[in-house]
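Below: one structure, written as structure tokens.
All protein chains but one are shown in place.
So that you can tell them apart, the chains are marked A, B and C in the order they are listed, and the count of residues begins at 1 in each.
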Amino acid sequence: MHDLTFAFVGAGGDGAVTAGDIMAGVCASEGLHVIKTEAYGPQIRGGESSATVRVSSKPVYAQADAVDVLVVFSWADFARFQNEVLLATDAVIFHESADAPPDEMSSRTCHAVPFAALAREAGAPASKNVIAVGLLTARYGLPLELTRHAISRRFAKKEAAVIEANLRAFDRGVIQEETLPQTGKEQLEYTSSEPRLLMSGNEASAFAAIHAGCRFFAGYPITPSSEILHFLSEWLPKIGGSSLQTEDELAAIGAIIGASFAGVKSMTATSGPGLALMAELLGLSSIAEVPAVIVNVQRGGPSTGIPTKSEQSDLFHAVYASHGDTPRVVIACSDVESSFHATVDAFNMAEEYQVPVIVLSDQSIAQRRETINASVLQHEVRERRMATPDDLHEYRRYRDTPDGVSPMSVPGMSGGMYQTNGLEHDEQGRPNASFNVHEAMNAKRYRKLDAIAERYPLFDRFGAKRPEVGILCWGSSIGVVREAIAHMGVEDRVGVFAPIMISPLPTHDLQSFIDSCGSLLVVEVSYAAQFTQHLRTQVDLPRAKTTVHSRSGGKTLAASEVEAELRTLLTNVSLEVLA
Amino acid sequence: MHDLTFAFVGAGGDGAVTAGDIMAGVCASEGLHVIKTEAYGPQIRGGESSATVRVSSKPVYAQADAVDVLVVFSWADFARFQNEVLLATDAVIFHESADAPPDEMSSRTCHAVPFAALAREAGAPASKNVIAVGLLTARYGLPLELTRHAISRRFAKKEAAVIEANLRAFDRGVIQEETLPQTGKEQLEYTSSEPRLLMSGNEASAFAAIHAGCRFFAGYPITPSSEILHFLSEWLPKIGGSSLQTEDELAAIGAIIGASFAGVKSMTATSGPGLALMAELLGLSSIAEVPAVIVNVQRGGPSTGIPTKSEQSDLFHAVYASHGDTPRVVIACSDVESSFHATVDAFNMAEEYQVPVIVLSDQSIAQRRETINASVLQHEVRERRMATPDDLHEYRRYRDTPDGVSPMSVPGMSGGMYQTNGLEHDEQGRPNASFNVHEAMNAKRYRKLDAIAERYPLFDRFGAKRPEVGILCWGSSIGVVREAIAHMGVEDRVGVFAPIMISPLPTHDLQSFIDSCGSLLVVEVSYAAQFTQHLRTQVDLPRAKTTVHSRSGGKTLAASEVEAELRTLLTNVSLEVLA
Amino acid sequence: MTASPYSPTDYKTDLKPVWCPGCGDFAVLNSVYRALSDLHIEPHQTAIISGIGCSSRLPGYVETYGFNSLHGRALPLATGMKLAAPNLTVLAVGGDGDGLAIGGNHFMHAARRNVDIAYFMMDNEIYGLTKGQAAPTTPSGDKTKSTIYGNPEVSVDPCALAISLGASWVGRGFSGDVKGTTELMKLAISHHGFAFLNIISPCVTWRGDHQTKELRAKLAAIPADHDRADRTAALRFTSEPEHLMTTGVLYETQRPTLIDEMMEIRDKAIGQAPPPGREEILRVFAPAM
Partner (left out) sequence: MTASPYSPTDYKTDLKPVWCPGCGDFAVLNSVYRALSDLHIEPHQTAIISGIGCSSRLPGYVETYGFNSLHGRALPLATGMKLAAPNLTVLAVGGDGDGLAIGGNHFMHAARRNVDIAYFMMDNEIYGLTKGQAAPTTPSGDKTKSTIYGNPEVSVDPCALAISLGASWVGRGFSGDVKGTTELMKLAISHHGFAFLNIISPCVTWRGDHQTKELRAKLAAIPADHDRADRTAALRFTSEPEHLMTTGVLYETQRPTLIDEMMEIRDKAIGQAPPPGREEILRVFAPAM
């Protein structure tokens, strides 16, 4: 086996999530590719939980549709994760022997393991999960010593006795494995290599901010974006920056506009409800041309919706919210690595073009942990176009220029003083209500988007050159689509175009891709098909040859959903060919 | 002459606006059709001002492009209104003789009138404007007695001496008229009929709310919508309702959601910046399915923009704002009368379908005063679908129904208790994070929009049946387009389709109109062409045969702009025909 | 006291609380059940509105009309509800972050307007639902997820704030003391005007059990001889360090409520005259002739 997905499911206190952490850590330091996700029940804490760890010797782009190896501490809890934990047909199950499998499991390979009893024996009654880790480590050929070490590190803060007990539990699990029937194909085949980092999308965005030179962060906690606030409030003070937890999201974006006006690269992070509250100040950043970066981690909507689950339904608000004609940039993240690059690009665009930039991430990539190599966390950093002494001579803050960007002065620059506002204004920034100035300034502000579209026509394009079926998708759906195509082995018949720039869209490349495809499939996780509708505003998407796979969030997009659509479309194509 | 536009321009204290009021009132009570607008300089108060009064014996749909009769108390101030007060080529000008006309007026018919001196003579030095009214009343054949009466009414609150002086001033103006050269074509030809009411769009919306049964209003002042707050805070208490000026717009929409939840028809009114702040609570109204009516009077944007001038650029925010998939209805007003009907329809839809409804008006129609007959201010009023005793038996607040509407209980109904929220929820309203429920509830909520689109496929359609050129426009642009077509006399070659329902759009009729047109012209007042882009999400608008006339607000859309586009398009058509 | 037509359990919904085992909010919920029962409150004549947070889940567990609205927005909704249906018993509940951070402005204006509702703030000195960031009530210096170097800000005493903002009834309770809290809730609900009850309700998950112990230590009942009408004295019991956890009724006064004002305005508007009809209203638009 080159690609295995483990899952642990249990009640609060069973330590399912810890087990997942340990396995993920071990595999990452073996140089394997790992994607780890967690799921919780409605209870705020201490309720049922599950951890899913995909491990592979080759790069992986999404969590797997199904689980190959399942550890169940309690079947009742397993039942609560029907949408999160789906079993592969040949899945192997290790369950608490005290808890007999339900009938629907009768056809499956179930190994009863007395996790509780063994843990008690080992003198670590709370460590059923460590027993399980030992068992799986042995059975799937993961390095025993390394894992033992990981366990002692894990409990390092506890007293020696606790560590001892857990190591005994681990060894007990290893021994237990031998007592279980072999099926032969258990070993995970890989050659260990350089350890990889384990990072979440939120952490990648936060690290990207530091990389890009962000030295001020203001934010208000909100799931699933709070990790960005946590990370930056720890690290910014260490590098001469600062972070402020504001009273609400209005204050958060207000504070970064103020800080950015003062010349410091600034960012805020939020999720849908917070982004909704920022609509008016987004417009201020746009008209006053003050750089601002807003990371928005999408969750299930509308309204409070489903805070802990993923959806791609903040696109409309990100692209179209705020009254008036309000230019802004929207860029998407599709996985952990791209969360880093998109965030640095966001700063580059915001600073160079003096526009607000919204980075759209979503819960599924923001909170999953993925392996990544430090070496890929590199990206060019660009700076604000500051006013030169020449510019400052009879300085006009909003001087109309070919690309719409006016050199900017910041407090502290003598001779750079200007008074700005959210009113329509002339080149000096003076309030002006005449049509001519308004039209000229709208043109100036929108011209910056043309320049950005030129410089940043960002998109992912892979698969067939002249696709029988062309897939259009964005964000976290891209990885799933990639997995689906690979799984079906139709790289030569199916092509994918996924804009990274959501607004302005890479219209030209997008249209030629569309025109080059036999038929089209749009894949997105939004009931209202926001991505599809947005595309239509900019390109012609022939309704006759387009299929739209759009549905609500609340469960992860599965490769199988895409495969099903592709099978139909590809057979239709074949049929046409025959006809 | 059947159609004349008068304008008065002066400094603060010259009484230009009062003169306009008096003339508009007299003409309205003569049963003429009147549209009156005002414009002010940047100064908060006491600065230059202008009043424009269009008077016609036939219905009029917009203010005229140009002024036929101009009264200038000060040329300096006139210069400040270049965008607002455009002169017809054959315009007749009456100016303060103490203030000589600038050179560019040399070619025009200018009558010097010693307004100031005459006013002093009459013993009413502050009443230059009344002199002017007397002069115009005499010259253009308006009823002298009626106007005298109007003037005494106007100053009724002042002491007798003041009234006397102003009547003297009026008579002095009448006499002065005889001293001025005649040109023959001055008389306004009309036969007087029933007096008409004079109403602004804001007043029409406020009155509509009362008509529709609204008994609670909450709002925060903002130009150009505050008149709605003023009117309802005066009248609601008289009819057993109440009005609350809140601390901000978040509280305003929050309060109406609360009041509506309690069973009372409720409304708020605002302009762009306030609508921007309401984005999050809009989503709450949508997911909790609590009826809410939000009147948004558009002004120049983005951000604070140009608060006193009109634009059609809040469409994006109204239709697409708020995170997640958030169904809402957006309906447009195109003039004063339609402000009444759209607002009543908004209540009908909000109440029957339990959705938030945004009424999009704009400054140009909300603040202009138009003549209207009381008889047209009638509109069917529909009620909320309340829970019946049957429904209350094992009541499910969000029962899934064919049209998506679930009978609603309100506090006070015993057995109707339910606990709702902004989280995704099941039929009972219980928080639920599962995909199946989320998908079903999204479908239920969006199904209501299908039902609404069925029941309210509202649009204006006029002009040619099979148009050589088809015009697509909305809101305040409709009247201007109508005037342009009439002025060119091309009703048989040009057809117009103007959706009143902006979202959901009357897609079917819209598409067949588009398909039936030789070429298409979109007319809108938005730099980013928001209406055009929005149309593209729902219908196919062939780029090849479509011309988009979209520009910033800040000056009123002129019929001449539309006529210029039409001339080009119609000749192209003719050429094609020849070719 | 005559027997109530409703027992506390009659107010229970069949929804299981999502709260962590040991959360102080369970006890608050019990006090709500008892207070409603003791006051013979008609479930269908009652509405409970909350914002967002662990504590704001409470309305889902009470069989009255309920609305778990948006973060910080409970009070605007409650105000609109009360104005629309003055006979309704309207309760607002929520967390310290909900009411003092994002909802602070509504708190200020609801208190000033003396809206006739009771507002229970479940104060755990932390953001619970979002997993442990500092709230305006978090003591200075405390380490939280968002203040790992210690909370730099001075913490707010919700009662001091409420008194300053003009609340006409202000009290403090401790969730652990169900009986005492119940009595305070009954007084708050019965008060004519804006009644603010700060309920110390420990968060075992993000503040740890030690919080409960520490709080208990600080708790002290307000002296029997305290004059509730004395604003300055009341403020002393909220501002001086040793009094920070004084429970009981701290302040009480009577002044016109928002509903009183609404009635007075209607009276000024038409008094006993019949409401104007369509024609009368339209007359406003007839050109003044």
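Methods note: a residue touches a chain if its C-beta (ideal position, glycine included) is under 8 Å from a C-beta of that chain, and two chains touch if they have at least 3 such contacts.
The shown structure was predicted, so the numbers you read here are calculated from the model rather than taken from an experiment.
**Student:** Wait, the hidden chain, what does it touch out of the ones we have here?
**Tutor:** Over the full assembly, the chain not pictured touches A, B, C.
**Student:** In the whole complex, not just what's shown, which of B:42, B:102, B:240 or B:542 touches the removed chain?
**Tutor:** Residue touching the chain left out of view: B:42.
**Student:** Which residue, A:4, A:93, A:118 or A:210, contacts the hidden chain when the whole complex is considered?
**Tutor:** A:210
**Student:** Since one chain has been left out of the picture, which residues of chain A touch it in the full complex?
**Tutor:** Spelled out for chain A, the touching residues are 24-26, 28-29, 146, 149-150, 153-154, 195-199, 203, 207, 210-211, 215-216, 218, 234-235, 237-240, 242, 244, 246-248, 250-264, 266, 280-281, 284, 288, 372, 374, 377, 410-423, 430-431.
**Student:** By the contact criterion defined above, which parts of chain C meet the unshown chain? Give residue numbers in ascending order.
**Tutor:** Answer for chain C: residues 101-102, 104-105, 108-109, 112-114, 136, 149-150, 152-154, 156, 160-161, 164-166, 232, 255, 258, 261-262, 264-265, 268-269 touch the chain left out.
**Student:** Need a quick check: the contact residues on chain B for the chain that isn't drawn.
**Tutor:** Per the touch rule, chain B residues meeting the hidden chain are 42-47, 220-223, 226, 229-230, 233-234, 237, 245, 247-249, 273, 303-304.
What we mean here is this: only the chains that are shown with their structure count from here on.
**Student:** Approximately how many whole Å separate the CA-defined centres of chain B and chain C?
**Tutor:** 42
**Student:** How many Å are there between the centre of chain A and the centre of chain B, using C-alpha atoms for each centre?
**Tutor:** That pair's centroid distance is 44 Å.
**Student:** Two or more other chains in contact with one residue: find those residues in chain A.
**Tutor:** 42, 273, 303-304
**Student:** Give the residues of chain C touching no fewer than two other chains, as numbers and ranges.
**Tutor:** 52, 70, in rising order.
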